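Here the complex is missing a single protein chain, while all its other protein chains stay put.
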Amino acid sequence: MVVQYLAFVIFSAFAIIGAAMVVWSRNLVHSALFLVMSLFGVAGLFILLSAPFLAAIQVLVYIGAIAILIIFAVMLTRSMTAIREPFNAQSWLGAVIGAVLFVALVAGMILPVWGWGSLPTLPQSDVVGTTRDIGIALVSADGYVLPFEVASLLLTAAMVGAIVIARED
Amino acid sequence: MASFLTTLLVVAIVATTPLVLAIPLIWIERKVAARIQDRLGPNRVGPWGIIQPIADAIKLIGKEDITPAGTDKVVYNLAPIVAVASVVLMWACIPFAPNLIGVDLEIGVLYIVSVASLGTMAIMMAGWSGNNKYALLGAFRVVAQLVSYEVPLVLSLLIPVLLAGSMGMQDIVTAQQGMWFIFMAPVAALIFFISAQAETGRAPFDLLEAESELVAGFNIEYSGMKFGLFFAGEFVHVLTNGVLIAHLFVGGWWGLGVSAEGGILSNVLGLIYLVIKTTIFYFISLWLRNTLPRVRIDQLMNFNWKFLVPISVANLVITSLLLKISQVAGFAVDLTTNASFTAALPMTLLLLGGNIALILGVIAIYGFNIRRDRVQEEAQAEAIAHAPSH
Partner (left out) sequence: MVIPLWMYLIVAASIFSIGVFAVLARRNAVAVLMGIELMLNAVNVNLVAFWRYSTTDSSMGGQVFAAFLFVVAAAEAAVGLAIVIAVYRNRRSVIVEDVDMLRW
């Protein structure tokens, strides 16, 4: 459908242009806001991929919490001097590595295997990931209940660790 | 092509409804506030002051559009738009009648919570872009409050989801045909109401505005229609909260003469019932706003993390436990199918008993703590009074 294609182009543009402006922008708060734009694009891609639960969680967790945390950190750690050079001395090497990585991934792996290779590139079935299925998968014994419990332990440890590190002692 | 145009028309209607509803809300707000404060309220502009909101809007539009020096123009102009957009986006998922809903998402409740969390981003942008450190401090406090009160909001929102077995808004409303959820989970309704009141920044949690303290907090630097957008966005947010509470706990568009299939009579009656219930909750919110004093930021945070969050977690555990017990004991009812009042009654009584036990437990623990503190204080006072004087 044309509308799906158009939506894919728009969301991908949000994601990629937002990511590029995160790196390119001199002002750090602008970078954080462009990160929000990129996260929106990724949420849109999740909706196109029939994962509405993940899209809502992306907006709620990433944009509603992590992006705000990043903006807080940017505002609390502003240096009083003028804006210095955003890129360091090895930025050209970083750009080369990023470009080589991208070309290697696309030309070396993605296009040969899934572009014109033998693996199927169209969706196999009309799966729609309902929330019920995710819930059952997360707590069923032959599902992912053990990583689920470990993830909650991880969150508790991260919360305690962040509070202890950032305290004014 | 025709369906595309229909979709566009529905989108336009759903997006304009909250903005149009903001206009009578301004009048209701000022009249109710005035009457509670034993004065008359606006009564000059038109009969009973009905045209007052339009006069307000004309005043705000006619003001000079000042942008302070040193602000970040794009972010400064974007913040009120994002604030209003995050509220209007919520209305896409809210059912007005058995057949009137923007889009019945399967994850409706989660979508509403996610979009509501975009409002905090708007406040952060507003506080920073004004180039004013008091605005920034105000924005920090506000964002801390909003992010903290999302936790009991979502936890108490899970109780109707648990009872209805689905996150879709129409499913939750349909599941209340036998018994409203407020009788099954009064504690959850109360916690949701308090958290929603805090999420929109209404008194007693109105450190956001704090007209007498931080001089309007993060919107110091906003004047004219941009301030008007924040203002209208806040009113529409309170209305949206009222609509949500009506749907989640009090049955939404259910009432006498409404059937789940639809039809003209059902839709009209459902809309009327929804308006009545929403108005009641909006009035309760205004009532609280005009009678309760403001809480301090540390009292606010204490209240949230040491009181509301443990209670909502305990409530969630107790409710799921009692639901499982009622399933095992055999009197559980699948509420989304046609469950009548008498069929849902045993489960209701069990859950209500669990909630009352929770309330009594909280009062007992709280009373025990207060008694222990008072005994300690009295012991200290006695030690000071009996101290040997030099």
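Letters A and B name the chains as they come in the text, with residue numbers starting at 1 for each one.
We adopt the following convention: a contact is a pair of C-beta atoms (placed from the backbone, for glycine too) under 8 Å apart; a residue touches a chain by one contact, two chains touch by 3 or more.
All values reported here derive from a predicted model rather than from experimental measurement.
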Task: Chains on display which the left-out chain touches in the complete complex - done: A
Task: Footprint left on chain A by the chain that the document does not show - done: 1, 4-5, 8, 12, 15-16, 19-20, 22-23, 28, 31-32, 35, 38-39, 42, 45-46, 48-51, 53-54, 57-58, 61-62, 65-66, 69-70, 72-74, 76-77, 79, 84-88, 90-91, 93-95, 97-99, 101-102, 105-106, 110-111, 114-115, 120-125, 127, 129, 133-134, 136-138, 143-144, 147, 151, 154-155, 157-159, 161-163, 165-166, 168
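Just so it is clear, only the chains that are shown with their structure count from here on.
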Task: Distance from the mean Cα position of chain B to that of chain A, given in whole angstrom - done: 30
Open item on the list: If we count contacts the way the header does, which residues on chain B are in touch with chain A in the complex?
Closed with: 72, 75, 105-107, 110-111, 113-115, 117-118, 120-121, 124-125, 128, 136, 140, 143, 147, 150, 167
Open item on the list: Touching residues of chain A toward chain B in the complex: what are they?
Closed with: 27, 29-30, 33, 36, 52-53, 56-57, 59-60, 63-65, 67-68, 71-72, 75, 130-131
